[in-house]
Every structure is written in C-alpha cells, then in structure tokens.
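Would you mind keeping the following structure in view while I ask a few things?
The complex is shown incomplete by one protein chain, all other protein chains being positioned as in the whole.
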Amino acid sequence: MKDKKGIKVATIGGGSSYTPEIIEGFIKRHDELPVKELYLVDIEAGKWKLDIVGSLAKRMVEEAGIDMEVHLTLDRREAIKDADFVTTQFRVGLLDARIRDEKIPLRHNVIGQETTGAGGMAKALRTIPVILDIAKDMEELAPDAWLINFTNPSGIITETLSKYSDIKVLGLCNVPVVMHKMAAEILESDEKDLKMDFVGLNHLVWGRKAYLNGENKISELLDKLAEGDFSDVENIPDYKWSKELLQSLGMLPCPYHRYYYLTDMMLQEEIEAAKSEGTRGEVVKGLEKDLFEIYKDQDLKQKPEELESRGGQYYSDAACDLISAIYNDKGTLHYVNVKNNGTVNCLPDDSVIERTSYIGADGAYPLNVEALPPQVKGLLQVVNEYETLTIEAGVHGDYNAAYQALTIHPLVEGSIVKELLDDIITENIDYLPQFQR
Amino acid sequence: MKDKKGIKVATIGGGSSYTPEIIEGFIKRHDELPVKELYLVDIEAGKWKLDIVGSLAKRMVEEAGIDMEVHLTLDRREAIKDADFVTTQFRVGLLDARIRDEKIPLRHNVIGQETTGAGGMAKALRTIPVILDIAKDMEELAPDAWLINFTNPSGIITETLSKYSDIKVLGLCNVPVVMHKMAAEILESDEKDLKMDFVGLNHLVWGRKAYLNGENKISELLDKLAEGDFSDVENIPDYKWSKELLQSLGMLPCPYHRYYYLTDMMLQEEIEAAKSEGTRGEVVKGLEKDLFEIYKDQDLKQKPEELESRGGQYYSDAACDLISAIYNDKGTLHYVNVKNNGTVNCLPDDSVIERTSYIGADGAYPLNVEALPPQVKGLLQVVNEYETLTIEAGVHGDYNAAYQALTIHPLVEGSIVKELLDDIITENIDYLPQFQR
Amino acid sequence: MKDKKGIKVATIGGGSSYTPEIIEGFIKRHDELPVKELYLVDIEAGKWKLDIVGSLAKRMVEEAGIDMEVHLTLDRREAIKDADFVTTQFRVGLLDARIRDEKIPLRHNVIGQETTGAGGMAKALRTIPVILDIAKDMEELAPDAWLINFTNPSGIITETLSKYSDIKVLGLCNVPVVMHKMAAEILESDEKDLKMDFVGLNHLVWGRKAYLNGENKISELLDKLAEGDFSDVENIPDYKWSKELLQSLGMLPCPYHRYYYLTDMMLQEEIEAAKSEGTRGEVVKGLEKDLFEIYKDQDLKQKPEELESRGGQYYSDAACDLISAIYNDKGTLHYVNVKNNGTVNCLPDDSVIERTSYIGADGAYPLNVEALPPQVKGLLQVVNEYETLTIEAGVHGDYNAAYQALTIHPLVEGSIVKELLDDIITENIDYLPQFQR
Partner (left out) sequence: MKDKKGIKVATIGGGSSYTPEIIEGFIKRHDELPVKELYLVDIEAGKWKLDIVGSLAKRMVEEAGIDMEVHLTLDRREAIKDADFVTTQFRVGLLDARIRDEKIPLRHNVIGQETTGAGGMAKALRTIPVILDIAKDMEELAPDAWLINFTNPSGIITETLSKYSDIKVLGLCNVPVVMHKMAAEILESDEKDLKMDFVGLNHLVWGRKAYLNGENKISELLDKLAEGDFSDVENIPDYKWSKELLQSLGMLPCPYHRYYYLTDMMLQEEIEAAKSEGTRGEVVKGLEKDLFEIYKDQDLKQKPEELESRGGQYYSDAACDLISAIYNDKGTLHYVNVKNNGTVNCLPDDSVIERTSYIGADGAYPLNVEALPPQVKGLLQVVNEYETLTIEAGVHGDYNAAYQALTIHPLVEGSIVKELLDDIITENIDYLPQFQR
C-alpha cells in the first residue's frame, strides 16, 4: 500500500466533537502518511455540527500548509467509494440516546453506563443495523479498504463486522492507551520503552505484563499503584484499587473493571450523580455545547485544549498511528480489537478480543498468550457470552437472545430483566428496525 | 465385580439423619446388591447420633431378615479397609457451621446459602482437608474401592478428589433426581420412560432435553411448567419461572438457578426468613432434633415418614442405584458428577461436571453433548472458574485464590469481598488447618 | 418409536448377495422388531440379482410364517417414502469397479484395496454422488427415518452424509464385530460378558480396552494374541502381529492395520495373488456367481451356509441389532460410525469416528474417551485428513483435493500420484458426474 500516492480517508460521524483530534493526527503524520482526501460524513441531523467542525478542520489544514483536501458531505457512499481507510465515530441517536442508556437501567436499580451492562447493550442494538449498512457499502464500493472502528461498544461492533461482513476491520479504544500512559508514569519510564501485554475484551481488558526492555515489571507496577495516587480515564469515578484485589488478581485492571469489582459503590455513585450534576451523558452534553461554541471561532486554527476534558482522549491519535502502521507496513505493536482465532484459548475462535497485536500491511496478528488464570477466564467468558447474545439480538432482532444477554450479564439483576428489556426496546424503537415487527 | 460375594460398604458420617434412607436402599436391593458388611463411621462429636441412628439401622436390618452386618465405629480406617464402596455424607462442623455459612454472607448483604455462593465456599474450605484425608486412607487401604460422594458442595468435592487423589470417585446429588420426577409429573409420563439430558455443574444443572421414547419433549415441558404449578426441592423457595425466562433459556433450570436468575428476590426472602423462622440451617436443626427423638423409639423398625421433610430426599436411593449399576455392570443412565474430559467443550477437561452418564462396572461415561448455547456457557464458565479457585484455596490455603473466587462469583458483591472473606476464615478457623499459619 | 406398529424398511442395493443375512436378521427378531414392509430396491443393471435374491427372501419369510411383506422394486422413491429405516448395501459400478480399484493402484506399485488407500478413494468418489441423491430423497420423503449405512468406505460415506445432508445416519461395519468375537475367543469368555472399547476410524479402529465385568483385560488379550493362532476377517491376509508391535502399541489393531503396519508384505502378497488366483474382487466375483446359483434353488428357504465365505459376515446382524436398539430405546452398546463431536479430542468435531456407542431411541452417544496415545493419534489424524480431502473431492469434483488426498495417504507413493489419479478418474468417469466437465 505504501507505494500508493494520495490516500483517501472517510470518517463516518465527521461532525463529532472529536474530529479536531483526528485532523491533528493526520496533519502531524503527513510526511509518513500522505492523506490526500479526507471525507467527513454525517447525517442530516448532524449537519450543523459537521459544518462547524468541518470548517475548523479546513482552517487547521490550511494553517498547516499541507496538501490534503477536506470534504464535508451527507453522502456516505460518495465518501466511501475507493477509500483506503474508513473510520467510524458516529453515535446513533446522539447524546440523548446515551442519556437514556444511563437512565433506563438506573430506574431498575442496576448500573447505567454507555458501554457496559444494559446501557451498552442498548447502544449495540442501535448501532448494529447502521454499521452493517456501512459494511455493505464498503463491500461494494471499497472492498480493499480497512475499517478502523471507534464506535462503541467497540468490541461488540467489531465482532459484529467480523462475523457478518467481509470487510477488513480493526477496533480501537483509548482505554489501553490511557493505561499504557499511566503504567509508564507509575514505572517512571518513557512510554516508548514500555510494552504492555494487554488481553481481554474491550472495556474488560487486563494488563497482564509490563515489559521494560524485556523484563516484566507487573508486580512493581501493582505495588506502586496500590500505594500511590494515579488516575486513568476521565469518564469513570476514580476509586482506588485495594492492595488485596491487585495482588490476588496479579494483573492491572482497566478502569471499567470498577463496574464489575466494585458494583455497589459504582451504582450508588451513579444514583447520586444522576441526582446532582446529572448522568455522565448529561455532563458531556454540556461539555459538547461549550466545545462547539469554541469551534465556531474563526480564528481557531488548531485543536483546542478544552477537548481534553471530553473523555475520549488519545482515541484519534491511536487511530492515526494504526493507519500509518498498516500503510507503511511498520511491524509495530498496537492495542486493537481483533478476531481471537485461538489467541485466548478459553474464548471462541470467532470472538473479537482486545490484545497487544503486531500490525503490518497485511493486518493484525494478536500476540500469542498463555492460558489465562481462572479469575480472568471466568469473568471474560461470561461477558463474552453476553456479547455473543447481544450480537445475535442486534443482527436478528432476537428478543430471546437479548433477554438472556441481560440475564447472564454480571451487572444486571435477573428479577428485573423483562421490565428493563421492554423499556430499552420501547424507548429506542425508532433506532431498532430489527425489532420493529 | 459381580462375582464377588459379600460386598463391604463404609458410610462416612454414618450418624447422619439420612442414614435410614440408605439402609432402606440396601435392604430393598439386597437380592441384586448383597451388602454383607455396612460400616457406619462417625467422629467423637457425632457419637451420640451414631448410636441412635445406628441402633435404628440394626433394627431395620433385623426386621428385614437379610444377611447384612451393621457395624458402628469411630475408627475410619477399620471401616475403609478392603471396602468395595465408600459413601460420604458427613458435614464438617455440623449444622452450626451451616448456620454460620448462611449468616456471615447475609451480614454483608449477599446470598447466604449452604452450597451456593460465599456459604458454599466456606463449606468447601472446611470439607476439602477432611475429604483428602479420607482419600489418602482409601489409596492405602482400599485402592480399588469406589467413593460415592454426597457431601456438599458435591461437585467441588468430587473435583477436588479427581484432581488431587488417585481414587475412583463419583459425585451424587438429589437435584437432578427431583427434577426428573417433576418433569415426569409435568409430562404425565412414567418416570421410567423419561430420559432427561442433564448438563452443567452441581447445583447449576440444566435439563437440556427430555426424551420420551426418543422424542424430545423439552418445549412441551417448559410450556407446561410456565403455566402450571409444580414444585421441586424442599429447601429452596419455590418462585415460579416466568414464561419469558423459560422460553429464552430453552432448557429446564434447576431449583438453585433461582439464586442466579432471581438474586434480589432470593436475598430479600433470606433476609426476612432469617428474621422470622430463622435460616434454613436453623430450621433444619430443629427438624433434626425431632427426627432423632423419633429414631430413638425402639419400636421403630423402618425409615420414618418424617424424614421426607428434611430436604435431601432420594439422595440415598440414587446412591444405592448407582452402586448397584457399578456392581452389576448394568449399563444404565444415572445423573452423576464426573470428570468432564471433553464432554462439555466449553469447560476444561479436568473439571467435574454433572451429566447424564452411562454407568457400568468400569465406571461412568458422561454422554456426549453438542456445544451449549451462550446463555448456558457464560454462567457455567464463570461458576466453574469460581470452583477452580475455591479448590486451589481449599487445597493450598491460598488466600488470593479465595479472594478472587468470591470476586468473580455472580452472587457476591465485589466491594465487600475482603470483609466477607476475613469473617469466613476467622469464624471457621478451627476447621481450616490449611489457613492456620 | 416403540409404539409404532408396522415398521417400514427400505434396503438400497437389495439385490446384493448379502440380503439373505438381513432377511434372517429381521425374521429372528420379529417379536421385538416387527418389520411389516421390507422394500428391496435395486437399479436396472441389478434387476436379475434382485429377482433371484428377492425370491429367496420371500421364500424365507413365508417359511418363517411371520407378518412381513417383501417388495421388490426399481423405484427408490417408492421404497423410501415414509420408511422408518433405510439401509444401504449397494456398490456403484458393481464388482467390476472393485476389481479396477484393486488393479489400478497395483499397476503403480501401491496397495490396491477396496476400501483402503487409492482404491478406497476411487470407491468413495463413485459412491458420494449416489448417496447424496438418496439423502435428498430421504429429506423429502422420510425426514424422520434413520439411514443405517453399510456401503463402503463406510466411515467416509457416513461423514459425507453427516456434513452434507440433514438426515439421521449411523454407519456400520463388521470389523469391530469380528474383532469382538475374536477377543472373546482369546479371553475364553462369553461374547456377551465382553465390552470392547473401540476407537478410531472405519477400517482403522483400535481395541483400546477389553472389559470383562469391569476389569480391563487388554494386556492379557495382547499377550495371548501374540502367542496364539487366531484369525479375524476373511478378506485380508492373516499375517500375525509381532509381540513387539502389540506391546509397543498397547492396543488391539484391526485387520486393516496390516496395510499400514506391514505395507510391503501386503503389497507383495497382493501382487502375487493378482498373478495367481486374481485380486480379492476377482475371487469374490466367482464366489458371488456360485452364491446366486445356490439362491436360485426354489427349495432353499433359509440363508445358505455358503454365504459365510463371502467376507462381510455379521454385517446384517449388527444392523438388525442396531435398528432394534433404536426402535426399542434399548440403551445398549454398539460399535458404530458416528459424528465425533469432541469424543476423540485430536480429531475435528465434524469428523465421523468409529466408536463404542450408547444407542437409544434418540440416537447414538459415542462413549467419552481419554486422550489417545501418540502412536494412535498420528496415524488417525493423517488418515482423517485424507478422508476430509476425499469427501471434498467427491462432493465438489475437486481435483486438487483428490490430488492431495492421495499425496498424504500413507499407502500411496507421492511420485506417482498424478498418473494414478488420472487413471482413476479416466477409468471411472462414467460413475463420476462431479468430474465430468
């Protein structure tokens, strides 16, 4: 691919507030990754955001003085045609849907979260029909293109595509990136010298080992983490892990593990936050409003600092890095969502895992890993089967699969599954064609 | 084995209130299963019970007029020496320990139950050192004998023996027997014409199919169960399964599934019962007291009807049936706990599963089964890993393993694991040599 | 099924010289297995044989005085319609094709045998299109019927049906039956008291254990076999196994193992036999001619003794036994070809294995088995992959698959694969529609 001149990229959900980050990412890599055409695509309802952020994008590119055309369009097929890379960062139903995903479960006294638990299932059910449509367009119009998926729940969406389409796809998440940075900080090492051995599912990933020049420093990392004061992602309460939990686990948990390991604390926090400042979705809605005001400023010609507080930092940078590794056949390690294919031997071959992977022009090779310890296996397996059921429900509109997905999810209480599921379907029905019968 | 005259059986925990049932079982099968010597063994603390129930046993045998010697002893090695079958029905720490297993978790607002969840783990930790001692005696004194284990948690104990001893062992539980009887009642068929395809773990077993003369009637069974009014075991509240749950599951859940599928309802019920009539252990303690009064009656020469209300009905009958199938190389199907060995392909080979199995003189062959659906896999796998960790904790006194066992158990809330575990170890320390350091 | 009155059986290849054996089998089991209608089906080219053997069949039934109608027909669909059981014993291309299967490989200096090696592949390629046609008829006209397949290569044919049709199918072979009888003779035991643990592929099956009342006598069996003088099947030269081979193998090899373990001796024997009395096919052609002369005798009203020398003895009896076990939900053990489904963990789930299996009205459960030793695994796996390739070649007319099937087969020399394969296809082209392009 390296020989190709003039890369074409299509970004679905181009009106997102994150767009300035990906623009910055392409600008600073322009020498090694010569993006010639960048299509920012959005839907009618997102046109006003696309206009604002697209205009900023154009100013950023002009300021940088590079040869890259930024196109704004509502025509997804035009954007995808002959693209080399497609990135997805859209949100079906916008932030209002996210707020529902948080509030409906809370109403039934279970965790309400954008990607994890019942809220994550709702988001998956809305997103699956759309992502399969995009995949169909790609199969027709850009069969050799790579889809780099950021849309959450990133693992489930990537697995849906892996199972139900023929396109080349990798999923991305900023969580391992943030964990990598935190681990480097804890070990007082340069980020570049650190190699994290991540394994698991998206938003349920463990740092199994932490290599500094070939030496595994995971014990030191866990000891220091238990003693010190370090923070990870923005959008999740920062409860400290206990020494006992870290030592018995023997791995670095991800921020989202708090939902599983500290369920009641997280639930109480959510309930109280919902009463005071609002759910995270409501907070973000405010942040976004502010961001778009800032973006409107015609003198702004670079990514504004305020974007950092938005929550998904490093996402777009990780994506640009990954795209460059593929384009340049780099042979570097990245943390991606990729088909398991026997890597994690306690999960099915066709599951999509999140794993440290070798990336070249021919794609991703998740690094081989030994059998995982029981404490990791058990949780991984039950959440994986929840994901399998959610995908079946999302693709086929299978109520029974959705019912059982919620029933076995560790964060959902069995007694209220029917009421919860019926609320989810009823209140999202406009976005659930597969359940409209 | 069939040619052997004069079978010797050793029953460990012979002072149990269940003993009259096993005596009755041997009496009524004496023609096909000529038990010549039956040793009822107990420990010093159980001597008074052994004397009462042993005396009843002798009266029952005399009344039956069969050639069977009943020996009462506190010398376990004498009982085991050259035995053909050893059965285990003891309870380490007696009913007081059970009551603690119920009350400690409830104190932390999680399910407190004899075999399932935190209470089951406590029971396993107490029982493992004793069962391994028994196995060592058997390896030395009766290496060809079969151990038929009833002691709960029956799956975990059987798996411990399968992994950490060389003896021949099968685990038994009355739950599939009760489910079989209920299914026959629902289908209005003779119990003998029904073949249930059970699969899972002990106390987490599903009825996958229900064959009447080769035809699978599981849908009919589930439909009628959802509509009708049928009851299963005595010791678990009888909440009805919803039609949605049964249809989406597609299998017959076991009574203990209520803890997983209806957690909050069960927890509330437990909390209230503890306040009113007492925990199940406290209720049973009263029942047992009454039973032993009845057993004392020198005119009583058969199993009294009152034993039925005790909860573990059909246990001993299933055991006698199993022993006879081995002794007579019958080639019949039984529901046993047996090494998985690839039968359930989503569980490790060395796990012990509960499964419809073919029994002959050479042991048990769990029937081959197709891949299980995700809703069953997920729950099965996480509970299986909990069991794996519990066994490691029980055998090696591994605090970290116990910590993670509770952490991943679906019925335990992560935030309180440390306090809960420390309470369990502290209050059971007299029975936990592996943790006495 | 038991309740059904008036079983209908269709026997494809009803003009076979074996038919009197299956008639005898149904006659002697008529009380437990009330076959009401038996359709003997054949093709135009076999009509003269069908008339002769069909007439004998009718005389046998009349003599027995049972209520069973024997129909002779060339209309396969009429025979299959609403049948309860279909049995297959046809030979595509008749004995002349078999003789070619023996002579073509010999011409290239490799083993020429009806079922094993290049000859077996040729036979599979001819048979697969026909058996898939039969399966299509069954899917349409008798979807609940069982197909009991005797047609060789029995394992490959059964696997083809298991992979490429929806019908219920079990494969049968007389080899384990003959081995069982020989083992009983060696151990001086009653056949009924012996339980052989067979595992492998059809015509590549090992006797892993030999239980007499629960005790494994395999060592004694192998020792006595090495010392004594015992014979197995008729159609394979009776070379004795060496003590070293038996001891290092640790299992009872099947007669066909001589092709793998004593290749050169068998090849030399074949070459010389071909020169003197003719290949086995040529010998059988003579035997059959004689048999049909005998069958013509209108006074003959039972299976003539001369059939014994034909080679496939006990086949039909095993089939009747199996049919009765299904019909009566007997729960007995039989040696059948059945979908692996994880039983032999070194073979794919969708392979068909030959294994001691539990048979009931709901079908066959191959008995669970521990991991096989390397000496068995290696040979089993390479022959299994040969079979996989042969099935692909047979179903899709895939020349490359056929080429590689021969290339990896242990009995075929790589240097001559092209010439050998081209001869096979050219000389069988009338029977190979999938290769006619």
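Note that the chains take the letters A, B and C in the order they are written out, and that residue 1 is the start of every chain.
Please note the rule applied: a residue touches a chain if its C-beta (ideal position, glycine included) is under 8 Å from a C-beta of that chain, and two chains touch if they have at least 3 such contacts.
Note that this is a predicted model, so its numbers are computed, not measured.
Novice: Among the chains included here, which ones are touched by the excluded chain in the whole complex?
Specialist: A, C
Novice: Out of A:Gln247, A:Asn341 or A:Asn400, which residue would touch the omitted chain in the full complex?
Specialist: Reading the full complex, the residue touching the unseen chain is A:Asn341.
Novice: Would you mind spotting which of C:Ser231, C:Gln375 or C:Thr426 touches the chain that isn't drawn?
Specialist: C:Gln375
Novice: Which chain A residues would touch the chain omitted from the figure, given the whole complex?
Specialist: Contact residues on chain A toward the absent chain are 1-3, 195, 209, 211, 213-216, 326, 329, 331-333, 341-343, 345, 349, 358, 360-363, 365-370.
Novice: List every residue of chain C that touches the chain not included in the displayed model.
Specialist: For chain C, the residues touching the absent chain are 242, 244-245, 247-250, 260-265, 346, 374-375, 377-379, 381-386, 388-389, 392, 399-401, 403-405, 407-408, 410, 413-418.
Here is the rule we use: only the chains that are shown with their structure count from here on.
Novice: Tell me, which chains sit next to both chain A and chain B?
Specialist: Touching chain A and chain B alike: no chains returned.
Novice: When chain B meets its copy chain C, do both sides use mostly the same residue numbers (more than half shared) or mostly different ones?
Specialist: Same residues, largely: of all residue numbers at this interface, over half are found in both copies.
Novice: Using only Cα atoms, superpose chain A on chain C and state the rotation angle in degrees, rounded to the nearest 5.
Specialist: Rotation angle, to the nearest 5: 180 degrees.
Novice: Averaging only over C-alpha atoms, locate the centres of chain B and chain C and give their separation in whole Å.
Specialist: From the centre of chain B to the centre of chain C is 45 Å.
Novice: Go ahead and note the Å separation of the Cα centroids belonging to chain A and chain C.
Specialist: 56
Novice: Among the residues of chain B, pick out those that touch two or more other chains and give their numbers.
Specialist: Correct list: empty.
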